[in-house]
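Yeah, one chain of the complex is gone here, protein chain that is, but the others are all in their spots.
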Amino acid sequence: MTTSQARAGRGRTIPEHCSTQTVQRVCVAETDMMGVVHHANYVAYFERGRLEYLRRRGLPYKAMVARGFHMPVVELNVRYKKPAYFDDVLSVETRLGALSRVTVRFNYTVGRPQQGGAGEPEVLLEGHILLACVDEKNKPRPLPEDVVRVLFLPEVSQSDDLVIPGSRAGRAGNA
Amino acid sequence: MTTSQARAGRGRTIPEHCSTQTVQRVCVAETDMMGVVHHANYVAYFERGRLEYLRRRGLPYKAMVARGFHMPVVELNVRYKKPAYFDDVLSVETRLGALSRVTVRFNYTVGRPQQGGAGEPEVLLEGHILLACVDEKNKPRPLPEDVVRVLFLPEVSQSDDLVIPGSRAGRAGNA
Amino acid sequence: MTTSQARAGRGRTIPEHCSTQTVQRVCVAETDMMGVVHHANYVAYFERGRLEYLRRRGLPYKAMVARGFHMPVVELNVRYKKPAYFDDVLSVETRLGALSRVTVRFNYTVGRPQQGGAGEPEVLLEGHILLACVDEKNKPRPLPEDVVRVLFLPEVSQSDDLVIPGSRAGRAGNA
Partner (left out) sequence: MTTSQARAGRGRTIPEHCSTQTVQRVCVAETDMMGVVHHANYVAYFERGRLEYLRRRGLPYKAMVARGFHMPVVELNVRYKKPAYFDDVLSVETRLGALSRVTVRFNYTVGRPQQGGAGEPEVLLEGHILLACVDEKNKPRPLPEDVVRVLFLPEVSQSDDLVIPGSRAGRAGNA
C-alpha cells in the first residue's frame, strides 16, 4: 500500500466497488440560452449522486441527520470539458475519494454514453466535493465508525428504489 | 358526450389512460429553511412529468423541437395543500386535461404514498399547466395532427428508460 | 364601498399606494435553450417582490418568522404573455390584492420598460400568490393586527437598502 492510498482511506485502500452510478435526463429548465446545460446545474447532480451512494449502502442521509450528523459541503471543484444538451441521458459516477477523521471526499465523473452503447461514455466533466461532518451547531464532529464502515461497502442495491407501492406500473420512472 | 367533454378533447372524450406517473425523491437542494420543499421547485417536477408523458408515447419533445414546434408555458397554476420533506418519494401524475387547436393543458397531482403502501397517496398539491404550440419565431401554430394523436395514446412504455447501455448495473437509477 | 372591495381588504379598500416595485436584470442562468427566461424562474422574482414589500414598510419577514409567524404559499398563478431575454431589465410590481383573517394575496405584473423610457412598460406576465399565515407547526394562525396595519402602509423607503457599510462605492449594486 502506498502512502497516498493510506491517506486516502484512513489507513485503508479504497476498494474499486466504492462507486455509485446515477442517471439523469436533461430537462429544459437545466439548459441556458447557449443551448447547453448551465454549469450551475451539475452541482445538484453531485448532491443526488452522494445521497444515492449512501442509500444504496443502507444508510440514508436522513438517518444521519436524525442522529445529529450533518455533512455540509466545504469544497466544490468542477472541470467542464464538453457541453451536455437537452434530453441527453447522462451518467453520474460518484466515487469515494478520500476520508479523514471529519471529512469525506467524493470524486465525480459525468459522462454521456456513446450512441449504440459501444465503447466508453464520453466524459463531459469531472469534479469533487469535500464534505465535513458537523453537529447541529455546525461544529466539526468525527465521522461515526458505523458510517465509515458503510462508506467502504459495495452497493447493497443498484436501484434508486423509486417504486410507488401498489402502483400499476410496478416501477414508475423519473423523467 | 357532454359539451364540456367535447371542448376538453377537441370533440373527443379524454380517455382515462391519458396519464403518466413519474416519481421524484426530494433532495436537500429542493428544501428551504422551513424544512419543506420550496414551492418553486414543483414547477420543474411538472416539466419532467410532461416530457415523460410525451416520451412514453413515442414522441420525445426533442423531436417536436427538431420539426420546429415549441410548446412554451402560457399559464401555470398550483394549489399547495401539504408540505413535502427531504427524502420523501413523491408521485407526480401528469394527466391530459384539455386540447384546443393550439393549446394543450396538463393537470397535475403530486402525492406522497402512505407508509406501507396501503391506501391512496396523500395529495400534497394540485395544479395545471397550459402550453401553446408556437413556431421558432414564437407565433402560434396549430398542433400537428400526429402530435394530437400521440397525446391521446396510452403509454407505450411505463419506464423512463434511464438505462446506460452496457452498464454493469442493468438499470442505474436516478436519485 | 362595494362588497368586493370590502372582501379585498377586510372591510377596507386597498389604497393605490399598496404596491412595491423591484427590478431584476436577467442573467444567463435564468434563460433556457429557447433563449428566453425559463418560466419557473419568475417564481423567485415574486418571492423577492413580497419580501421587499414588507421590508420597505418597516417589517422584514425575518422579524415575523422570529415571532413565530410563517407565510407559506398556498396558491400560485402565472399567465405568461411575452418572453424576456438575457440582460433585460425587468420591473416587478408587487401589489396587495386581498386580505382575509389568515391569508394575504399579492398580485404581480412583470414588465419590460420601453427603449428610451417613454410610455408604459410592456407587460410580460401577470400572476398572483396567496399566502397563509401559519405557526411553526403549520397550523393556520390569524395575521397579527400590526402586520395587517403594515400591509396597508405606503413604502417608508423606496430602496432595497443594499448598502455595504463603509463600502468605497457608497452603493454597491446588485447585478
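Letters A, B and C name the chains as they come in the text, with residue numbers starting at 1 for each one.
The working rule: contacts are C-beta pairs under 8 Å (C-beta built on N, C-alpha and C of every residue); 3 or more make two chains touch, one makes a residue touch a chain.
Quantities reported herein were computed from a predicted structural model and do not represent experimental measurements.
Visitor: Pick out which of C:C27, C:V102, C:V123 or C:V150 touches the chain that's been left out of the picture.
Guide: C:C27
Visitor: Pick from C:P83, C:G97, C:P121 or C:P144: which residue touches the chain that isn't shown?
Guide: The single option touching the absent chain is C:P121.
Visitor: Spell out, residue by residue, where the missing chain touches subunit B.
Guide: 28-29, 31-36, 38, 40, 86
Visitor: Which subunit A residues would touch the chain omitted from the figure, given the whole complex?
Guide: Contact residues on subunit A toward the absent chain are 34, 36, 39-40, 43-44, 47, 70, 72-81, 83, 127, 138.
Visitor: Contact with the hidden chain only, please: which subunit C residues?
Guide: 21-25, 27-29, 43-44, 47-49, 51-52, 55, 60-62, 65, 86-87, 89, 91, 113-114, 116-118, 121, 158-167, 169-175
Here is the rule we go by: only the chains that are shown with their structure count from here on.
Visitor: Expressed in ° and rounded to a multiple of 5, what is the rotation angle of the C-alpha superposition of subunit B on subunit C?
Guide: Here the rotation carrying subunit B onto subunit C measures out at 180 degrees.
Visitor: So the centre of each chain is just the mean of its C-alpha atoms; given that, what is the distance between subunit B and subunit C in Å?
Guide: 28
Visitor: On a C-alpha centroid basis, what's the spacing between subunit A and subunit C, in Å?
Guide: One centre to the other, that is 37 Å.
Visitor: Subunit A: which residues touch two or more other chains?
Guide: 28-29, 86
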